[in-house]
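What follows is a single structure, written as structure tokens, with notes after it.
Only one protein chain is missing; all other protein chains are in place.
== chain A ==
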Amino acid sequence: MSIEVIKPGLATTVQDGGRSGHYHLGIPPSGAMDQVSMRSANLLLGNPETAAVLECALMGPELRFHDTLRVATGGAEMVPKIDGVACPNHEVIEVPAGSVLSFDFVRAGARLYLAVEGGFDVPERLGSRSTYALGSLGGLDGRPLQPGDRLKVVSAERCADAGRSLPESLRPVYHKQYELRVVPGIYDHRLTPAARERFYDELWSVGSEADRIGYRFKGGTPLEFIEREPPFGAGDDPSNIVDACYPIGSIQVPSGSEPIVLHRDAVSGGGYAMIGTVISADMDLIGQIQPHQKVRFVPVSLDQALEARGQRSRRLEALRQALG
């Protein structure tokens, strides 16, 4: 069973739950940036929750189906079209053999997840099918899709009936401005008190280069670091530290100018001070923010972060209950 890529979209990659446990060796987790939407598409279709899907950033692909297969979408709103005829999002749809599945332009959100019955079949690397393009690892030949690629599909043990749809209450809601919750630290003492305060006061705009490695933010006032004699091993820039591990979600501000939030394809360490970490519960949301949309960073305590993590787990549990 195969699907042929006619047009790949802008940056379409095979992703799943990711490969955890190798970050200390420099291999990032990768996997769908918006894990909730990826899982929702799979659960809707009756797939294993973390079966490999296509993550389609900002523009959908054009795919020719050589076999009749059921699919479901999650995440960003891009209307799916079968041979040009619009179909609903968040619903199991059957694509007949010989048909072309394409997508209208993105109306809200940034990443659409396309699940296919059984899941996309690429070799597992370190326990995951996810694409880590920077390291040419996983996915289809370690890279985003290209025209002419053939995607294979795992034969499905079961599949939901066409027409099954995600309950309205479990669908994502997108905006043009968001709040991202941040646990401050562990190097924010390197900022001047005024800069620390201003970082959370100002509205930041997502840079157009934002991708799976990191989201860069612009438009705020540059942040001043406290002057100091660089410690042995640290670079000369005031934003430098002695090399340290970078958590996913950590915020670095090279030279104080533009904050970068690391995401699932990030490098695992380096010499920039991290002034805070976006909480795990808000990492899915980052994957749905378009370039040029606005964000305010909101400081929260570790207890609040853990409470939010609990809420996210309950939301996933509600998806499993509704669709299991």
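Everything that follows uses one rule, which is that a residue touches a chain if its C-beta (ideal position, glycine included) is under 8 Å from a C-beta of that chain, and two chains touch if they have at least 3 such contacts; residues count from 1.
Rule of thumb we're sticking to: contacts and distances are computed from a predicted model.
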item	value
Candidate names "Biotin carboxyl carrier protein of acetyl-CoA carboxylase", "ABC transporter ATP-binding protein", "Domain often clustered or fused with uracil-DNA glycosylase" or "Transport system permease"; UniProt protein name, chain not shown	"Biotin carboxyl carrier protein of acetyl-CoA carboxylase"
Option from A:106, A:180, A:266 or A:319 whose C-beta touches the chain left out	A:106
Candidates A:95, A:210, A:251 or A:319 - the one touching the absent chain	A:210
Contacting the left-out chain in the complete assembly, out of A:41, A:57, A:183 or A:260	A:57
Chain A, residues in touch with the chain not shown (by the definition above)	10-11, 57-59, 105-107, 208-211, 290-292
